[in-house]
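Worksheet for the structure shown next.
One protein chain is absent from this view; the other protein chains keep their places.
All chains are identified by letter, namely A, B and C, in their written order; residue positions are counted from 1 within each chain.
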Amino acid sequence: MSILSAVPSAPSDVVHRRDLLPSSVPLRFLDSDGHWNACGALFQPADHELVALHRAMVIGRRFDTQAVALVKQGRLAVYPSSRGQDACQVGSVLALRRQDWLFPTYRDSVALITRGLAPVEVLTLLRGDWHCGYDPYKFRVAPQCTPLATNCLHAVGLAHAARFKGEDTVALVLLGDGATSEGDTHEALNFAAVWKAPVVFLVQNNGYAISVPLSKQTAAPTLAHKGIGYGIPSLRVDGNDAAAVYSAVKEAAESARAGGGPTLIEAVTYRMDAHTNADDATRYRSAAEVELWRTRDPIDRLQGYLVARHLLDEHALAAVHAEAEAFAAEVRESLSEDACRDPADLFRFVYTEPTAALRAQNAQLAAELAAADHG
Amino acid sequence: MSILSAVPSAPSDVVHRRDLLPSSVPLRFLDSDGHWNACGALFQPADHELVALHRAMVIGRRFDTQAVALVKQGRLAVYPSSRGQDACQVGSVLALRRQDWLFPTYRDSVALITRGLAPVEVLTLLRGDWHCGYDPYKFRVAPQCTPLATNCLHAVGLAHAARFKGEDTVALVLLGDGATSEGDTHEALNFAAVWKAPVVFLVQNNGYAISVPLSKQTAAPTLAHKGIGYGIPSLRVDGNDAAAVYSAVKEAAESARAGGGPTLIEAVTYRMDAHTNADDATRYRSAAEVELWRTRDPIDRLQGYLVARHLLDEHALAAVHAEAEAFAAEVRESLSEDACRDPADLFRFVYTEPTAALRAQNAQLAAELAAADHG
Amino acid sequence: MAELLERTGLPAARPVTMAAALNQALSDSLAADDSMLILGEDVGTLGGVFRITDGLAAKFGDHRVVDTPLAESGIVGTAIGMAMNGLRPVVEMQFDAFAYPAFEQITSHLAKLHNRSRGAISLPIVIRIPYGGGIGGVEHHCDSSEVYYTATPGLRVVSPATPGDAYTLLRQAIESPDPVIFLEPKRRYWSSETVQLDRTGPAIDRAVVRRSGSDATLISYGGTLSTALEAATAAAEDGWDLGVIDLRSLSPFDDETVCAAVRRTGRAVVIHEASGFCGYGAEVVARVTEQCFHHLQAPILRVTGFDIPYAPPTLEEHHLPGVDRILDAVERLQWNDTVTPPRDRA
Partner (left out) sequence: MAELLERTGLPAARPVTMAAALNQALSDSLAADDSMLILGEDVGTLGGVFRITDGLAAKFGDHRVVDTPLAESGIVGTAIGMAMNGLRPVVEMQFDAFAYPAFEQITSHLAKLHNRSRGAISLPIVIRIPYGGGIGGVEHHCDSSEVYYTATPGLRVVSPATPGDAYTLLRQAIESPDPVIFLEPKRRYWSSETVQLDRTGPAIDRAVVRRSGSDATLISYGGTLSTALEAATAAAEDGWDLGVIDLRSLSPFDDETVCAAVRRTGRAVVIHEASGFCGYGAEVVARVTEQCFHHLQAPILRVTGFDIPYAPPTLEEHHLPGVDRILDAVERLQWNDTVTPPRDRA
């Protein structure tokens, strides 16, 4: 902060920091055929970590398909599926510690499930019951964010506050390829870099913002190329390789913890379902494209590898699937009857203490409802 | 726009586009001692162009000092001086053609003067007379913009519209180092790149946003490193070398014209005066720093070179200064008496046709003023 | 008939939804004016999340119907630059709350550039915003944001209540030389009306009397107009004669039409679903009371949404003004005993 540091680098050399650029090939351990490749840039997850990743993906996938079914049955109002992005949802969350924070979007219900939240709480918003169904402080998960990119700034602020208070906390924020076009993403990356805030930005690049393809969203070589413009190191990973996502986020989080500041990670992946059940994806993408990505399924990929390496046998596999089925049953169960809804809640949380006007409006509504009961 | 172009580049090589990164040394022809160096990256301006740059800078500088004096005399309410940034103001504007557009900020009065606008029109806003003193279409200069970075989007839209209509027009937008932190700068760079809009972004990096030094504004290697994140080629030039600014903007404009899309140029320069007359720069920068930059004066630099090369002799020099003095006199003259101000103007331009309510309010004010005259 | 076709692009009266009417208005405007183009998120290939621009990209090309990058300030800001260069952009904001990132461009530039340039710059831009609730939408998808715009001089703000008027108002908005915030009551998108779409009609700044009545005047617009009409119908069954005014233009306000009706009835209720506190209804009450004070038998009442962030879907029915709440307000209009309020006669 010395005045001289303020001298705009007068015509003179600057360090070029090419090291901030992503690799030219997305980092990965597992290719679509389930073959393992060394990846120098990333530390290699231990076998038990790979098994854990697989288990969480199977459960997450089952949750996702169950939620889709619940929409069809009218138990849920809307659900944005993340099927196909399972490796991002699970790999990033398992890389976090208890004291870290997660800033998810509407797309990231599976990430929340992986973090340990109860399904009924995760789905409260989507069943139309209340805006946020869980206590953000319990698992250190911010409310799922709908206004795109706005959560990036919250993550930076929370992470900076943690450093301010001397806490060992890292914030992981999830955003999509489309959200990278919003001004808030830019401001968040910049604030994080200037403050060296312990934040990991994970862009789930699934190729579309609803119907808009990446080619209409950006002309950048890759989204990871945005990092250098803020002085932020960037990684580009195969978003369908849970091992790569897991290890990239873990390394980024450790660097943040060590005072290295933020990291930008682009995970290249694909959303297999429509944007939400309300969307018709056939209007903007071809069956061929979807098929192409089916061959890159993150679960098949890891499962094939684990089985081949005998880290997963039939029994273990069956056990995981049984666990997933039990979980799905729990989900159906917990959403079977409507939550009780108290109209008075409308007025309770607008301010810490309801204002006189809100108390009066609450009373008016109560009177109307009472009259309706008797009428 | 084909569906396949929409497939997110599946795990595979990407062109790295290092060519989009700026040079590690700011491009320049003239160093602070007035020595000419070859600069392969830029075409070399012709001698007569250099002479024109010098003349315009001398006149612009004189205008600037005159405006500062007028503030002291109370003829102007406020004036943000660009002294020290003369090479940016003049070099960029002289690189434009008649059919090109300029999108300036509050800082860029000298650029407007160089573009040919009448001083009294340029200074109308700053004398508190009316918001924009000139017809933007006459010289194709947008109103000087105060909300930072917002003008970047206007430039992109106007340039895109020109291509839409098949017009050969390039838009040059000026912004400061601080403005690069705003979300609108990000959105403008991105829209321009995706649409391949014929726009040149010139960042006058004078090291400060009012009192905030660049080190608190960004952690990027340089501001020019932001281009690659949008797929935009970037140049970094010595902003106190008029030849370098001129040639960089000219090349960027030609590339835009040829369909090459936008270019981001960072010009490293310095504001010798305070942010405005209302600001006290001693609060945030040292005399030593200002002195350092005095040795890099853009006019001395070019003048020394032109004289050494006999492109400028005593007579020519005297002539230019006489012209500048005459111009300054014209400025004083044109601001000597108050413009007539019609309160009815307050209601005239809110909508194309004043609404009934505005007509009534106009009548009310007129009645008040009439009463005051008679009372 | 040919002339009719030319005028409306439609053969004759037929049942049409508000969504279809808006789509037709955009299509006819694109056909009528080469300088008009549509900008927004998902407006091209997809036809918009509400399908209001369905088929337009295929028909007019994706240079006329543009899927922009995902950035609302960017969309409005570039639209301003385009208008400065002679184009007529019609911008679609995907939902009410997602127009907020564009707030600075709208308030500091869109609303002010004409004034700032002393009339040299005109910005004939329309910003279409699907607004309000009633569709079981989640947070950020149901805001009634009209007052943010009506409180900003330099903007015209209009909101249609019927399919036919949606067509007329949108054609008028696109032809207006002033920037127009065009608020579409999304819960009325699928409402249908048998009407012949016509670009001519009441001027863009005029309110219309949807039902004349002598006992009291209901004043509304957009999504709650139909509720007001239902209330008037229900009251009529009790022999009660309520008039209903559709404001159409929120800014400027049509004092003439509204005050004439209120002076006749001496009683009025303003209805909208936006929160009451500093909501649009406050202006209606304030200005109409000032102009009609001695004709008023009772204070003009407001039936509005509560002063809360928009309710979750399962509770929104309680938040939205309904027929009963409107009739309750009518009963509170301090009827003297020569006339009995509707319910007591039921």
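Rule of thumb we're sticking to: a residue touches a chain if its C-beta (ideal position, glycine included) is under 8 Å from a C-beta of that chain, and two chains touch if they have at least 3 such contacts.
All figures in this text were calculated on a predicted structure; none of them were measured in a lab.
> Give me the visible chains that the unshown chain touches, in label order.
If we consider the entire complex, the absent chain touches A, B, C.
> Among the options C:D33, C:E175, C:E230 or C:E283, which residue touches the chain absent from this view?
C:E283
> Just one of C:G81, C:P101, C:G213 or C:G243 touches the chain that is missing; which is it?
The one listed residue touching the chain not shown is C:P101.
> I'm checking contacts with the chain that's been left out. Which of A:H54, A:R75 or A:H131 qualifies?
Here the residue in touch with the unshown chain is A:H131.
> Since one chain isn't shown, list which residues of chain C touch it in the complete complex.
Those residues of chain C that touch the unshown chain are 73, 97, 100-101, 103-104, 107-108, 111-112, 115-116, 139-140, 147-148, 150-151, 153-154, 251, 253, 275, 277-283, 285-287, 289-290, 293, 296, 298-302, 307-309.
> What chain B residues would touch the chain not displayed?
77-78, 125-126, 128-131, 146-148, 178-179, 181-184, 209-212, 216-218, 278-279, 283-284, 338, 341, 343, 345-347, 350, 355, 357-358, 361, 365, 368-369, 372
> Which residue numbers on chain A touch the omitted chain?
Touching the missing chain: residues 1, 130-132, 135-137, 142-143, 147, 150, 152-162, 164-165, 169, 171, 183-184, 187-188, 190-191, 194, 345, 348-352, 355-357.
Just so it is clear, only the chains that are shown with their structure count from here on.
> What chain is the most remote from chain C, judged by the mean position of CA atoms in each chain?
Checked the centroid distances; the maximum from chain C is B.
> What whole-number Å value describes the gap between the mean CA coordinates of chain B and chain C?
One centre to the other, that is 41 Å.
> How far is the middle of chain A from the middle of chain C, if each middle is the mean of its Cα atoms, in Å?
37
> Give me the residues of chain B that touch two or more other chains.
Touching at least two other chains: 1, 183-184, 187, 190, 194.
> Where in chain C do residues touch two or more of the other chains?
Within chain C, the residues that touch at least two other chains are 68-69, 71, 73-74, 101.
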